[in-house]
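With one protein chain held back, the other chains of the complex are shown just where they sit.
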Amino acid sequence: MTNVAIIGHGYWGPNLLRNYLEVPGVSVKWVCDLRPEALDKVRRRYPAQATTLSYDEVLEDPAVDAAVIATPISTHFELAKAALEAGKHVFVEKPMTSSRAGAEELVRLAHRTGLTLMVGHTFVFSPPVRKLGDLIHGGELGDIHFITSSRVNLGLHQKDVSVVWDLATHDLSILYYWLGEAASTVYVTGRGCIVPNIPDVAFVNLRFPSGVIANIDIAWLSPVKLRRTVIVGSQRMALYDDTESVEKVKVFDHGVDYKDPQTFGEFHLSYRTGDIVAPKLDNVEPLFAEATHFVECVTTGRRPITDGIAGLRVVASLEAAEKSLRNHGGVQTIELSDVPGV
Amino acid sequence: MTNVAIIGHGYWGPNLLRNYLEVPGVSVKWVCDLRPEALDKVRRRYPAQATTLSYDEVLEDPAVDAAVIATPISTHFELAKAALEAGKHVFVEKPMTSSRAGAEELVRLAHRTGLTLMVGHTFVFSPPVRKLGDLIHGGELGDIHFITSSRVNLGLHQKDVSVVWDLATHDLSILYYWLGEAASTVYVTGRGCIVPNIPDVAFVNLRFPSGVIANIDIAWLSPVKLRRTVIVGSQRMALYDDTESVEKVKVFDHGVDYKDPQTFGEFHLSYRTGDIVAPKLDNVEPLFAEATHFVECVTTGRRPITDGIAGLRVVASLEAAEKSLRNHGGVQTIELSDVPGV
Amino acid sequence: MTNVAIIGHGYWGPNLLRNYLEVPGVSVKWVCDLRPEALDKVRRRYPAQATTLSYDEVLEDPAVDAAVIATPISTHFELAKAALEAGKHVFVEKPMTSSRAGAEELVRLAHRTGLTLMVGHTFVFSPPVRKLGDLIHGGELGDIHFITSSRVNLGLHQKDVSVVWDLATHDLSILYYWLGEAASTVYVTGRGCIVPNIPDVAFVNLRFPSGVIANIDIAWLSPVKLRRTVIVGSQRMALYDDTESVEKVKVFDHGVDYKDPQTFGEFHLSYRTGDIVAPKLDNVEPLFAEATHFVECVTTGRRPITDGIAGLRVVASLEAAEKSLRNHGGVQTIELSDVPGV
Partner (left out) sequence: MTNVAIIGHGYWGPNLLRNYLEVPGVSVKWVCDLRPEALDKVRRRYPAQATTLSYDEVLEDPAVDAAVIATPISTHFELAKAALEAGKHVFVEKPMTSSRAGAEELVRLAHRTGLTLMVGHTFVFSPPVRKLGDLIHGGELGDIHFITSSRVNLGLHQKDVSVVWDLATHDLSILYYWLGEAASTVYVTGRGCIVPNIPDVAFVNLRFPSGVIANIDIAWLSPVKLRRTVIVGSQRMALYDDTESVEKVKVFDHGVDYKDPQTFGEFHLSYRTGDIVAPKLDNVEPLFAEATHFVECVTTGRRPITDGIAGLRVVASLEAAEKSLRNHGGVQTIELSDVPGV
């Protein structure tokens, strides 16, 4: 039995609680929040659930194996650090921290202690993203040439962070999972159209070490909602549209064949269009898959798919993107310092 | 009666010929091409049409009022220059020239001679682009915040130019017409996926003097064909989808209202979603509207909507974009020298 | 204050309870069900809610003004009759009864007692159906020529009734509300593809006294889910697609103008296509609007939009449709006997 404590019962915490309560082999030892009314809500829904206002009480409880942290981003670092130092495995919501320095420290700490550190990049556990990951990793698409993504809709402006920290987090975690690498440079064009100094639209341009390039449009301003990603590979192409209710993933057996010029002749291209397949997707709730994966990693010592390194890569990229976005910062390099495991 | 000569009867020339033959008040005095077999084709279709292999014969014919040039891009500059020097009005296909220096020289020449110089940015004469132009210029969308555009499909790779010169030309001419200004900076991320050294995908990021930003995705590699432009204004938003057969333009009465924070309170936003209208569009062939406009400008001395300055702005932007694209050139400034009329 | 009792807390009852608890001026005096475990569920969710296993207790309670019945269809008639006879207003779920004879008796009883009798044809209270009703009743579409509707998806086969009783109920109630009349004849082609003797696909053809014709496709077997209704009027046409998340209703300013033949010439038609508008729809939960309407009718004596006559017309049509469907029954006339108020 793995004993977890849910830290934070605000907007997202209830979803984590509900799922961890259902994962086999898990017991939710504590729900912890600073606000008594949040804990009242927990007990109304789950009368038998132990709750506490004191994070120390959680960390001092030797029965607790892992902390599941869903508090405001600015507190992630301190809370996760304290938990690791107390010998607890840590699951922390995305983005892992509000600065790259903090993320690096957590990664080092987890490495030193040998504890599991996992970040809640939930999309990586959603059936369409997993299906595409399997196809890409299995070589079905061939070498990836480029990826474009649009994640736009009308609302909801955040009060304290740019649209980059709010929305690009998702695309970065997804792309890094698919490609198995982080971007090396980022350039962002953006604008705060509605609220001064809070960019609500941004075009994020990425280059990867392998040569892949990517373009991500994100906005809180749009006539229509888009959740649309295109992956162009040398063997096949794919379309992932998360607003579709059924055909969320389509794989196109399309491509171009290049023939080198003979002697002094011109090169020759032939275009190929074949079947288009919308594969059946698993019917699993991403949050449940994520929780199950965390518990499995805690139990077996396996490295999480969205481990601390993955979380760090996203945070470092967000920090570089924000630097490019603000004051026309130009192209920013995303370099990770000497962090173990990178 | 306006006498025109069609110069070049290759891929595009036949379309121009067909349309100029139908414009009232126009006579096609000559069709000129270097290749006898091209002229044979003209006479088979139009037995009475005068043709010539000699461009000089055209320029020396005092009856010819205007040259309509549809030859390979690399020849645009020389042919247009010679025509202007011979006192002929000039219509030249897009892009106007293959270099900014040439474009500037043509603009200066047209200004000095007082002759009409017009560029064949045909999309500007298409009903959906015109309708959106009317809405924007009439203030219906309010201040424009940003524009995103996707112009991608599978094929057709060009042998000699990047996808930027091939496809971005269209979006640049459309955006500049709508916004009444040219971009001040451009940043391009691109890649030659299939043919070494010929970029076939590019993400073009633009900043405009007014603060508008734009993102243009162009590619010869894509699982699906997209011709999709989103315009977000302070009053309304619009979607232009040229792959739709009927609802090519949709106007969304959507927006966000911002209320300044009172005393120390937080700012407040309210989102508004209203009617969505697909306005009826004119039923006119863009090429015919373009040809009619050229003839009218020649006759009346009116400045063409897509005049030499418009053509120069596009060429200068393409040149800067190409510089950014090649060798990771970073952000490029688009500055026009001291050209009359800019 | 209007005191209601919710009768039946199975699949649908909880939705009614939740909504009636929120309607201003309403008190839910009782929740009644034969199954103790259903009432346990009520009290767990709403600890203060009075419940009872005895329908008699409800009817004998002089404080109860109205019974809201959401029990299996086969019990509607007996329960509604008893309530009316006990002097209670009645809201009963759709379809009103399982036979036309029963429906007629309820209508007569309501007429005689002067009590309100309303049927839960919820779609009639949904924003898209109401918007189209307003447009049709306001003459915006002109005279209605014909209506086609598709209501198909994969699942859920009912165990005891045909697809006609399950799905056509919705379309009949919507069409009768829009047109202000019931069909005069019905012809049905159908088939039980999966379960012997339970038709799971049916094509319902209707003729109306005004000349309107309609075709309704319903099925529990379909590759894609459709909820799509087309209304063709003499002035405008409309499309209602309930699977769309945003543009559920579109109004097309399209039509045909007919000119009578002059002397012996041929007639002449001109086709007109104009703007297409997706009007903004109210943002109200249909069930809440329905509950509010019932309470208002009870309080003011106003006749409900979906009154007993409306319920009777649907039941009579379903009975005739079923007769046509079974054993190739041919065209069936839908005649209502001499029922007061029809």
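Order of writing sets the chain letters: A, B and C. Residues in each chain are counted from 1.
As a convention for this text, a contact is a pair of C-beta atoms (placed from the backbone, for glycine too) under 8 Å apart; a residue touches a chain by one contact, two chains touch by 3 or more.
The model shown is predicted, which means the values in this text are computed figures rather than measured ones.
Novice: Pick out which of C:1, C:154 or C:246 touches the chain that's been left out of the picture.
Specialist: In the full complex, the listed residue that touches the missing chain is C:154.
Novice: Who touches the missing chain here, C:95, C:128, C:190 or C:311?
Specialist: Within the whole complex, the residue contacting the unshown chain is C:190.
Novice: Have a look at C:1, C:101 or C:331 and name the one touching the chain we're not showing.
Specialist: From the options C:1, C:101 or C:331, the contact with the absent chain belongs to C:331.
Novice: Which of these touches the unseen chain: C:117, C:232 or C:278?
Specialist: Looking across C:117, C:232 or C:278, the contact with the absent chain belongs to C:232.
Novice: Considering the complete complex, identify which of C:49, C:99 or C:205 is in touch with the unshown chain.
Specialist: Answering carefully, the residue with contact to the hidden chain is C:205.
Novice: For subunit A, which residues reach the chain that was dropped from this view?
Specialist: Subunit A touches the missing chain through residues 246-247, 253, 273-280.
Novice: Touching the absent chain: which residues on subunit C qualify?
Specialist: Against the left-out chain, subunit C lists 145-146, 148, 150, 154-155, 157, 159, 187, 189-191, 193-195, 201, 203, 205-207, 211, 213, 215, 217, 219, 221-224, 230, 232, 234, 237-239, 250, 252, 254, 256, 258, 266-267, 269, 271, 273, 276, 328, 330-331.
The definition used in the following text is that only the chains that are shown with their structure count from here on.
Novice: Provide the C-alpha centroid distance between subunit A and subunit C, rounded to the nearest whole angstrom.
Specialist: That pair's centroid distance is 45 Å.
Novice: What parts of subunit A, by residue number, touch at least two of the other chains?
Specialist: Expected reply: 224.
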